[in-house]
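Got a structure for you, questions after.
Only one protein chain is missing; all other protein chains are in place.
Each chain carries a letter (A, B and C) given by its place in the written order, and its residues are counted from 1.
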Amino acid sequence: MKQKEIRSDIAWATPKQVVIHGLDLCEDIVGKLDFGQMAFLQIFGRMPEQNELRMFNAMMVILVEHGITPSSLATRMTYCGAPESVQAAVAAGLLGLGSVFVGSLDNAARLLQESLPEGNDADLDISALASEIVASYRSRKEIIPGIGHPFHKPIDPRTPALFKVARETGFDGPYIRLMEALGREAERQANRALPVNVTGAMAAVASEMGISWRICRGLAVAARSVGLVGHILEEMRQPMAETLYLRIEHEAGAHLRPADQS
Amino acid sequence: MKQKEIRSDIAWATPKQVVIHGLDLCEDIVGKLDFGQMAFLQIFGRMPEQNELRMFNAMMVILVEHGITPSSLATRMTYCGAPESVQAAVAAGLLGLGSVFVGSLDNAARLLQESLPEGNDADLDISALASEIVASYRSRKEIIPGIGHPFHKPIDPRTPALFKVARETGFDGPYIRLMEALGREAERQANRALPVNVTGAMAAVASEMGISWRICRGLAVAARSVGLVGHILEEMRQPMAETLYLRIEHEAGAHLRPADQS
Amino acid sequence: MKQKEIRSDIAWATPKQVVIHGLDLCEDIVGKLDFGQMAFLQIFGRMPEQNELRMFNAMMVILVEHGITPSSLATRMTYCGAPESVQAAVAAGLLGLGSVFVGSLDNAARLLQESLPEGNDADLDISALASEIVASYRSRKEIIPGIGHPFHKPIDPRTPALFKVARETGFDGPYIRLMEALGREAERQANRALPVNVTGAMAAVASEMGISWRICRGLAVAARSVGLVGHILEEMRQPMAETLYLRIEHEAGAHLRPADQS
Partner (left out) sequence: MKQKEIRSDIAWATPKQVVIHGLDLCEDIVGKLDFGQMAFLQIFGRMPEQNELRMFNAMMVILVEHGITPSSLATRMTYCGAPESVQAAVAAGLLGLGSVFVGSLDNAARLLQESLPEGNDADLDISALASEIVASYRSRKEIIPGIGHPFHKPIDPRTPALFKVARETGFDGPYIRLMEALGREAERQANRALPVNVTGAMAAVASEMGISWRICRGLAVAARSVGLVGHILEEMRQPMAETLYLRIEHEAGAHLRPADQS
């Protein structure tokens, strides 16, 4: 069989040296770079400028912790059964970061990146483009990704916080303008509050930073894994998983059990 | 059924506000904290001092990327079959961070923390304690966790890099002294090079920072999830998983297939 | 907060009794039902007729073992790092059963079930319907799910094996006729061998049995988990994961390492 070549350009090591994206781990990274710089290096394959780093950090910190969610509950349930496998508890929590909760991030980024493939087109009429996109989604009765939030309304407070950093770091370009225009246009056409939510804001910022929509979910996953470790720590100190499952088992099966057993 | 109470102290939200470990996400975190500070906050429940942050960052960056490993290969194999589920690819890579590759971190931290439960005891004879521990492991023919490395020898270059940061940040306390003494003592009793490896060094530093051995694996998992996103990005650009599995399938089954089919 | 009710109708237990889908585990199931009957009971919520059971078993056995695949390699890589967590090794192998390898099963079942929502319509012109579907996929340059195979050609031998059981058990209805017509029509329009592959055959049989396309992947996942346990057993006896990752690490990084270190 003809052998196709394989290669990886991320890292190499000798007994005395470890090199990651061209930097010597022991000389250039440990004690020199912080966790945000290292994450940037691993994602972009190069060191960030100061403004890039601030923008990247703002995105990452917003993704770490979302409280009690299906994801953190899956982590706690798994830890309850397999406390010796902390890695499995984190993994279980990551597995639900799919189409319902994080998918709108990918989808919004894809919408932006496919609508503005060039990135920066000075002559473009952003408002007209937004109007067209919103009308198209509405005609297909599809939800516009990145728009509207069931709880954080009338505005999602994370969106202005993120866009403020984008302005301060020079990342307030056409993707953010398009995202904001989509929000305005959606509100106008639906005649109700439909602000840009946090995933729409993240998608716009990621697009400004040149991050492909295909990997946006990866950033969310990496940041959330930090958050899930925090939930495991709390589950160690003040567990809720066992109490919860016994309660749920009791309630869910109440109609099936003989009356004298309930 | 009597209802046991459940509670979580990590985060809460109203429509206008998200609060994490007492900090307002939009006012105090986004644009203010970097990813390392946020990870520290999530793990410790408080903001770090400057020296703590530097030490913590040094630990986290060292755990991000380890090249082509069973873990990154599991991620790439999973991405090859389910490219739409980036979260599943990251999770698959985390699942192998168990007893063989990361377990020595927990085990070394446990050994240190159980050997020095008080943390700081000025009168303690560290050398005598190390001698006793090494002799005990040797009599049971058990491997001392955190000692020796099959590839990075005679010394693991990450250990002095990490201990240098520990000295510069004031974290060079009794756990590091005990770890170093274990290395010296193991070399003396076995009469061959048995230096402190990176997991031993990490375990000592984590112990100095007051991180329980029970959650050390969690830090490794969180950091590695960042690294695995980098492997997914590379697999997107220059895939190796399909080539590999076809090769392996061909080779592993060669002895079974009829000769004219090989 | 108003409490929405939750309920589960699958199982209930008292200290003396366990009841699953209305059957007493100790009286009616253990020693009475085999694994295939139990799987049918769990999926359909009722006991199978003899012909249903034979058809169901035929589907399940075909899904168990597919040799060295990205999925079984992810399991082996994970076992190599976490041999104490067999559950994690199985889970890692399942995670890649996504759009590339198993997704065509769901997609083919969805195509069939949405094309023939009534299931059985005597007046329907299956050939005309197939011709229209194939033309529509071709005009969008999309692959028709369940049709064609890169290795098993000109025919996938599993398809006639499965359809033979369908004829013998009375499950050779309109979904199978449509699937076969899609294969013929695809071959005609593309003018090359495009037979119904195993996922197309499975999709047709599942549709005949009344299994929603939404859960077809679940059957594949359950069956494959049995297969992955077999790979873990073999990896215990004659491991390949460590050899493989060292080889791949060596080859993938050869271009990066200094010449005297390769």
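The rule we apply is simple: a residue touches a chain if its C-beta (ideal position, glycine included) is under 8 Å from a C-beta of that chain, and two chains touch if they have at least 3 such contacts.
Worth saying up front: this structure is predicted, and the values here are computed from it rather than measured.
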item: Contact list for the unshown chain, restricted to visible chains; value: A, B, C
item: Identified contact with the non-displayed chain, of C:22, C:210 or C:230; value: C:230
item: From A:8, A:69 or A:115, residue that would touch the chain that is not displayed; value: A:69
item: Residues in chain B touching the chain absent from view; value: 6-9, 11-14, 19, 82, 84-85, 87-88, 91, 95, 248, 251-258, 261
item: Footprint left on chain C by the chain that the document does not show; value: 1, 3-13, 15-18, 20, 25-27, 29-31, 33-39, 42-43, 53-54, 56-58, 60-62, 64-68, 85-88, 90-92, 94-98, 102, 151-153, 157-158, 160-162, 164-165, 168, 212, 214-215, 217-219, 221-223, 225-234, 236, 238, 240, 243-244, 246-247, 250
item: Residues of chain A in contact with the chain not shown; value: 67-71, 73-74, 77-85, 88-89, 91-92, 95-102, 240-242, 244-245, 248-249, 252-253
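We adopt the following convention: only the chains that are shown with their structure count from here on.
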item: Identifier of the chain whose CA centre is least distant from the whole-structure CA centre; value: A
item: Chain A and chain B: spacing of chain centres that average the CA atoms, whole Å; value: 23
item: Distance between the centres, which are taken as Cα means, of chain C and chain A, whole angstrom; value: 30
item: Euclidean distance of C-alpha centroids - chain B vs chain C, Å; value: 36
item: Residue numbers of chain C (touch at least two other chains); value: 82, 84-85, 88, 91, 95, 248, 252-253
